[in-house]
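Here's a structure for you.
The other protein chains are all here in position, but one chain of the complex has been omitted.
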Amino acid sequence: MTYIAKPKVHHPSLQKNAIGLTRRDYEGAMSTLCAGCGHDSVTGALIHAFWELDLEPHRVAKLSGIGCSSKTPTYFLKNAHGFNSVHGRMPSIATGANAANQDLTYIGISGDGDSLSIGLGQLCHIIRRNVNMLYVLENNGVYGLTKGQFSASADRGSLAKRGEANPFEAIDGAMLALTLGATFVARSFSGDKEQLVPILKAGLKHKGFAFVDVISPCVTFNDHDGSTKSYAHTREHLHEVDDVDFVPLRKEISLPADAGSTPEVRLHDGSVIRFRRIDGNYDPTDKDRAYSYLRERAKSGEVVTGLLYVSPDSLDLHDNNKTVKKPLTEVPYEELVPGAATLAKLQKRYR
Amino acid sequence: MTYIAKPKVHHPSLQKNAIGLTRRDYEGAMSTLCAGCGHDSVTGALIHAFWELDLEPHRVAKLSGIGCSSKTPTYFLKNAHGFNSVHGRMPSIATGANAANQDLTYIGISGDGDSLSIGLGQLCHIIRRNVNMLYVLENNGVYGLTKGQFSASADRGSLAKRGEANPFEAIDGAMLALTLGATFVARSFSGDKEQLVPILKAGLKHKGFAFVDVISPCVTFNDHDGSTKSYAHTREHLHEVDDVDFVPLRKEISLPADAGSTPEVRLHDGSVIRFRRIDGNYDPTDKDRAYSYLRERAKSGEVVTGLLYVSPDSLDLHDNNKTVKKPLTEVPYEELVPGAATLAKLQKRYR
Amino acid sequence: MINFPERVNAFAFKIATPNGSGSASANGLIMQAIFRMGIPVSGKNVFPSNIQGLPTWYEIRVNKDGHTARTPDFDLFVALNPATYKKDVAEVRSGGWLLYDSTWPLAAELMREDVTILGIPLAHMVNEAFAGGRERILMKNIAYAGALAALLDLDMEIIAELIKATYGRKAALLASNEKALALGFDYAKKHFSCPLPIRLAKMDKTAGHILIDGNTAAALGCVYAGATVGAWYPITPATSLMEGFKSFCQQFRENPDGTKRYAILQAEDELSAIGMVIGASWMGARSFTPTSGPGISLMSEFIGLAYYAEIPAVIFDVQRTGPSTGMPTRTQQGDLMLCAYASHGDTKHLVIFPANPEECFHLAVQAFDAADRFQTPVFVLSDLDIGMNDWMVKELTWDDAYRPDRGKVFTAAELDKMQAFHRYLDVDGDGIAARTLPGTSAKGAYFTRGSGHNKLGGYTEDGGEYVEVVDRIARKINSAAEALPQPVIIGKGHKLGIITVGSNDGACREALEDLGRQGIGVDYLRVRAFPFAKSVRDFIDAHDSVFIVESNRDGQLRTMIQIETGIPVEKLKSIRYYGGFPMSSHHIVSGVTAHLKPQVVAREAQS
Partner (left out) sequence: MINFPERVNAFAFKIATPNGSGSASANGLIMQAIFRMGIPVSGKNVFPSNIQGLPTWYEIRVNKDGHTARTPDFDLFVALNPATYKKDVAEVRSGGWLLYDSTWPLAAELMREDVTILGIPLAHMVNEAFAGGRERILMKNIAYAGALAALLDLDMEIIAELIKATYGRKAALLASNEKALALGFDYAKKHFSCPLPIRLAKMDKTAGHILIDGNTAAALGCVYAGATVGAWYPITPATSLMEGFKSFCQQFRENPDGTKRYAILQAEDELSAIGMVIGASWMGARSFTPTSGPGISLMSEFIGLAYYAEIPAVIFDVQRTGPSTGMPTRTQQGDLMLCAYASHGDTKHLVIFPANPEECFHLAVQAFDAADRFQTPVFVLSDLDIGMNDWMVKELTWDDAYRPDRGKVFTAAELDKMQAFHRYLDVDGDGIAARTLPGTSAKGAYFTRGSGHNKLGGYTEDGGEYVEVVDRIARKINSAAEALPQPVIIGKGHKLGIITVGSNDGACREALEDLGRQGIGVDYLRVRAFPFAKSVRDFIDAHDSVFIVESNRDGQLRTMIQIETGIPVEKLKSIRYYGGFPMSSHHIVSGVTAHLKPQVVAREAQS
């Protein structure tokens, strides 16, 4: 909402990052979402993550589908190119964009309606192609923008605002991503910026498709008693499995002395994801265990959060395609076209 | 192929079933698929299964999308209504049809292109809705009808006929179905009629969505060395976990004396699926174990077949919708319309 | 100050608030109260594509002569949203009134010399009177309603009654509402000379009428048509149609044990929704889907299947401003061509165009009959203005003798008597082949497919057999022209004519009168279905010049008339407005006079 006071992202200082930008430089237009909407907190976390990673805003491409969630790209990185596309089909646009220019940082924002209903096929296939991007699913269990219908992530038995119970099994985006061979799967909560920011940073730096399911409550249509996606329910049923710290390559020198004792995952560019195991010896590089663990916890109604799985040797779309290292948009025309003489020669075969 | 000799379904006798029909009564038009195509064997198994279940052909609705596989409904049950629809969208047609008339037996036939690429979203959502039908995915790892492109079920590294290796992770329909909460998941091989027929029968009788992934090789485009969906490769890597016997309700009296010793699953109508455990103590009612078992075996390149999971207390679309027991198509108009007087009364609220 | 002539029951006012502040119920209250006073009234809700905070407006027009089309001339403006002050104040007609919240000093943007400014300290008053933040926001709306009641001479008893009907069971809420209403009313009475020259006075012109929105009425139509399967994917402005259907079904189609004589399927997208409709219709259920433009685009492939395989389907397209996502909360008539010719290959579809909620009800029923009879998809083209705004229409009536026209469907008994059944055989010579429903009997079994088939229902790749079938389908579709709802015509033998479609009806009828007063006689035709009835051509032939009035950029209705009648475009002058609001009569009046002027000039030059 543009003209009613709203919780502002905190700017305790106008501190500058390594490329001389303040957090303000990573903001976007004023939010037009409802006061208290989870999505706005995700926006805040994203601004923080981009700032901390010292990314140049204009080297980022931000994409979305349609929905309240899909409006959020407007609210951060005003200096990045944005694409608010059509409902559920952002993954294909991101895939094409990334194929054309692999040098930008890609972030996609979607909702549970956008990703798990109309866009489910595209989501599954972008996972399969392992397109290098951070994909944030702002999950509130409803269609916010069309005023509160159940989405496919609504749990069986969860109550609608008018009291009706959802009769269908929920689709769990994280489980689905694991099943489809995703190389980076995390879950977090819009209300837990501490946890969310490092996950987003790690996702941005992961080479491949980083899927982050963020429980992001809809205060207007799904924050009541009986909803399993309300702030209260989510807070109560959160179960954190690990505590992630993301260490970009260039900062590595400043690692604490006891670094060796913390398990870590080294990404392709040398950055490191370090995680503190909160639940027993949860290991986010062990996919099979991750899966059965999630199932187990889900059965007892828990919402497992943290970095659930990461594959350090992920091969992205361009690795598999063997694209030249340069963005295709920058390959000069002359290197694309074999010329008149070759055309003449080539045609011998058609005679 | 209509006019070249092809392997015919065997009719050792023109034996009649309980409703007085021979297997011939369950056949359809002559196949126009390639000689040796796995899909034709599935057709044979289906004819067998329908015949053994004593189903009236005209009380069956058979549906498909587009593809070689999707042509198969033409080749069985000539006396059933058929619907060869559009590519990848058969699940929605089946859902609507079933919603309208719950009394027919529904069978859908699809291919891996039809189901896992263009139709993936619809497949996932029909699973979620647990529409009461048997869904057979004739899986050959390629697009047969469009001449041999990789499908989404092609394994990473599997070779195309021209030698190219598939760079993407395969989507495993059975794993996906399990993840999405399917209530009946099986896998079989077109070349294994012994196993396939009882699975199809159980699937037809299961109340809910019965997903059967049948490896069904494409002799023309994907039966070469290096393909992981060839006859040879499949035969070599098959791993049967259980051996299913389906016992319809009315035949129960004839159960062998030692029936008690075989694990069994009782379906909603009283029919029984009895299975012999081949692999250790594989239990098709234990979903979590099924999942980890499948993952494990898949890693060693094995194709696990058998009844992988069945939920005996499955609630189908109509259970969840609380539809009247009668097909909606048979509810008289008079019971649908409140009439002129009610309309007049109703409009008080609009004044 | 300009001296404003008294105008009883003939004025318009507009209320600006931020979205999500709860103003909708206050605005609805005012409108309903006016209606109950017996005065023709209309309300247009102008809302943003977000849930909370962006600007929203509500426009109320009161017109004793029954003209309830939108007017852009506002005599009074209630400006409660600082974000739109500048734009809002410009919309007040000279000599009119502006009501603002004088809790804060009058904003410079609101100053206007030629307008009487009325300040009421709404926030202040409600903050004094109420405690909770939410309650204060809500009660501010009721307070301005109270003020308007005083200023416009709204019947307080009626309002009190309405409030009681709404909050009767919640005593606290009722009390708050009554208190807030009084606050505004008393303040206005005390500080201004009430009523203003624009004021209300009881009439008896709303008897036998109701206030209803088109989506609700269409939903009722689906119920009365006997539709049992509804499949949909939520989209503004079509969402409330299925919500309406659901609530009527809950009321009328549930057994005491909770079992349902209907099924509503919330699909995963529009492709799936139309697939479900096709599946259910194939089985013999009456089935429908409500959607808007983007949904129709997504359904295009399936629409071609239903056309070619000849399966009934009813599709409500509640149009919004396109292209693409466009302005999803604004109205337009931009999908005419798409619906008429949707899908690849040669196709042409039946389209029905209701003009108001009353027709939404009746034409919905006719749409189901047409779909069954012609075995083909039928589009019902409504729009956001019809679908989501409350319109004053005649009370809906029903003939209990009505039974659905299910078209040609062979029963098992009929099949038994036949030699053989062939799905696509035109036995009766009317282009319509009989169908059978799955499960009927072995003899009735056939294969439905979107690929080439011959008249017997067999697969074919033979050109001649293919042509035979598609030619028959073309004949069938064209034959529907006279069976579908016929045009509404007002013909008085003038040389000029207006042709329009859908929700422009009111604005056109008002324009006819306005033009008549200017001495310009114009006849009128409103098409109600496509393919067009012969009378459309006749009407054009009978007039020297015809103005085609529509709410889209490209003149889609005009194009369709041109295509179907072959009439040269010069004869069909185009009048278009497509900025997202409902059409107003002045668009038409100025369009017609602008077209006439050059003619006059030309004539003068000649003489």
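Each chain gets a letter, A, B and C, in the order it is written, and its residues are counted from 1.
One rule holds in what follows: a residue touches a chain if its C-beta (ideal position, glycine included) is under 8 Å from a C-beta of that chain, and two chains touch if they have at least 3 such contacts.
Source: prediction; values computed, not measured.
Trainee: Touching the absent chain in the whole complex: find that residue among C:Gly463, C:Gly493 or C:Gly519.
Mentor: With C:Gly463, C:Gly493 or C:Gly519 as choices, the missing chain is touched by C:Gly463.
Trainee: Could you tell me which of C:Leu181, C:Ile210, C:Ala309 or C:Ala434 touches the chain that is not displayed?
Mentor: Reading the full complex, the residue touching the unseen chain is C:Ala309.
Trainee: Give me the chain A residues in contact with the hidden chain, please.
Mentor: Touching the chain left out of view, chain A contributes residues 57-59, 61, 73-74, 78-86, 89-101, 103-104, 121-122, 124-125, 129, 317-318, 321-325, 327-329, 331, 333, 335-340, 342-344, 346-347, 350-351.
Trainee: If the hidden chain were put back, which residues of chain C would touch it?
Mentor: On the chain C side, contact with the omitted chain comes from 48-49, 54, 293-294, 296-298, 300-301, 303-305, 307-309, 321-330, 332, 334-335, 337-338, 341-348, 449-452, 460-461, 463-464, 466-467, 470-471, 474, 552-554, 556, 559, 562-563, 566-570, 578-581.
Trainee: In the complete complex, which positions of chain B touch the hidden chain?
Mentor: Counting only chain B, the missing chain is touched by 1-4, 32-35, 66, 68, 71, 86-88, 117-118, 120, 143-147, 149-150, 152, 220.
One rule holds in what follows: only the chains that are shown with their structure count from here on.
Trainee: Counting C-beta pairs in contact, pick out the pair of chains that comes out on top.
Mentor: B-C
Trainee: Report, in whole Å, the distance between the mean C-alpha point of chain A and the mean C-alpha point of chain C.
Mentor: About 40 Å, centre to centre.
Trainee: So, what's the distance in Å between the C-alpha centres of chain B and chain A?
Mentor: 35
Trainee: Got the chain B residues that touch at least 2 other chains?
Mentor: 121-122, 124-125, 129, 321 - these are the residues of chain B that touch more than one other chain.
Trainee: Would you pick out the residues of chain C that each touch at least 2 other chains?
Mentor: Where chain C meets two or more other chains at a single residue, that happens at 268-269.
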